[in-house]
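This structure is in structure tokens; I'll ask about it shortly.
Only a single protein chain was left out; the remaining protein chains are all shown in position.
Note that the chains are named A and B in the order they appear, and that numbering of residues resets to 1 at the start of each chain.
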Amino acid sequence: MQTFSIPKSLKENMIYTFCPGCDHGVAIRLIAELLDEFGLKENALTAASVGCSVFLYNFLDVDCVEAPHGRALACATGIKRAQPDKFVFTYQGDGDFASIGLAESTHAAARGEAITTICINNTLYGMTGGQLGPTTVLNQITTTSPHGRNREYHGFPLKMTEHIALCDGTAFAARVSLDSPAAIIKAKKAIKKAFEVQLKGLGFGFVEILSSCPTNWKMNPVESHKHIREELTKVYPLGTFKDLTEGL
Amino acid sequence: MEKNIIIAGFGGQGILLTGTILANAFMLENKNVICCPCYGAEMRGGEVNCEVVVDDESEVCANKSEADIVIALNQLSFEKFITKLKKGGTIIANSSLVKMCKPRSDINYVFAMISEKAKELGDIKTTNMVSLGLLAQIEKLSLDTLQNAVKKVFASKSQKLLNLNFEALKIGSNCAYQS
Partner (left out) sequence: MEKVLLKGNYAIAKAAIKAGCSCYFGYPITPQTEIGEYLSEAMPALGRGYVCAESEVAAINMVMGAVATGVKAMTSSSSCAIGLMQETMSYAASDELPVVLISVMRAGPGLGYIYPAQGDYNQAVTGGGNGDYRTIVLSPSTVQDSIDLTYKAFYLAQKYRNPVILLSDGFLGQMMEPAVLHDYPYDEIDNSSWALTGAKDRGARQIRSLEVNQEKQNAHVYKLFEKYALIEKEEVSYEEENTLDADILLVAFGSMTRNIKAAARKLREKGLKVGTFRPVTLWPFPSKRLLELSETIKNILVVEMNMGQMTKDVKLAVNGNAKVYHFGRPTGKWVNVDEIVQATLNLGGVSYANI
């Protein structure tokens, strides 16, 4: 019989520091479960990013260095080049990955670094209080787009998974969400693949997770998931955009 | 003489607004005043506080370590800020949400059913204004000036909303309390 238990890769008895209804908790749990399943906890190294995702190291019992904002993949590249046998991953926000760190992110993918990246897309800068970021969708109100993201004034949002999938060094790129139990199961499968491409030495593995931010979206958790399902997936379709394991 | 007033409660109780109105009132009386809201991730857990420091003569200085008066609108802030009070200081507690107890013997207590009073007025959101009225009663602040401060802060709001807040101030200023 299967019983519910805390993954070994999670620290015990930590105070939960995310806002109520935030998806970070589920995402971190999925990573912990997979670290357990692959037996990677003791062999894993991570470069933490700056944003709400920084709290990863409060929960995961994994060695970690904190990179400056946006530089997680440069830092992780350094780790991987120095320790090619380690399992190296990053856990980043969309602002960290796709605005201030877009150069580092793109080049890590283009070089085909054997690194796994999980990117939490909550369509704004969460940690600083909800400003317009690279993934803020058109008409979305943030504290720096008080009348909504405007096509002429602010320009269009950026599609991370499509962009990363275009890089030749990318071995796996998928976009998932966590808005229902079924979605969570799919998300876990995608993250698993992104782990596998690293373990098989195929290249860069990337999973973008559409995640709720009830605090900054000014919605309750249920509305937030509905918003992801009904609005965000129109702009950011879910699915696998590149998978080199196919046919292997 | 410098006086340091801390207003604390949870998000949605209008803590920062209350601090802003109080600071405006002191400004209207030509006093030196600063108002320091908590900010950033400090607010993540939902606790909010705001410090108003006023001085009759000189420029107000930065970050006081001890308070003369604490207005605690919920239990958590009562427990947190009672330790920050100076000897002889006063804590004004919203006994609708704060358990009546007196962990320190060197300070004054003012317990009043502030949220109840706001509810009786018809809008629990006026809890903050009732507490400000109560502060005025205890500290002998001018209700007129507080009303003018409300006007200043609510510049573009409707007369109805203004009247509601004036009423809440008045209720607080006459409200009975236990010490």
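Here is the rule we go by: a residue touches a chain if its C-beta (ideal position, glycine included) is under 8 Å from a C-beta of that chain, and two chains touch if they have at least 3 such contacts.
Just so you know, these numbers come straight off a predicted model, no measurement behind them.
Residue in contact with the omitted chain (choice from B:A23, B:V48 or B:I92): B:A23. In the complete assembly, the contact with the undisplayed chain comes from A:S99, out of A:S9, A:T77 or A:S99.
In the complete assembly, the contact with the undisplayed chain comes from A:G70, out of A:P7, A:G70 or A:G203.
For chain B, the residues in touch with the chain missing from this view are 2, 20, 23-24, 27, 33-37, 39-42, 58-65.
One chain of the complex is left out; on chain A, the residues touching it are 50, 66, 68-70, 99-102, 125, 128-129, 131-134, 143-147, 153-154.
Simple rule for what comes next: only the chains that are shown with their structure count from here on.
Mean C-alpha position of chain A lies 42 Å from that of chain B.
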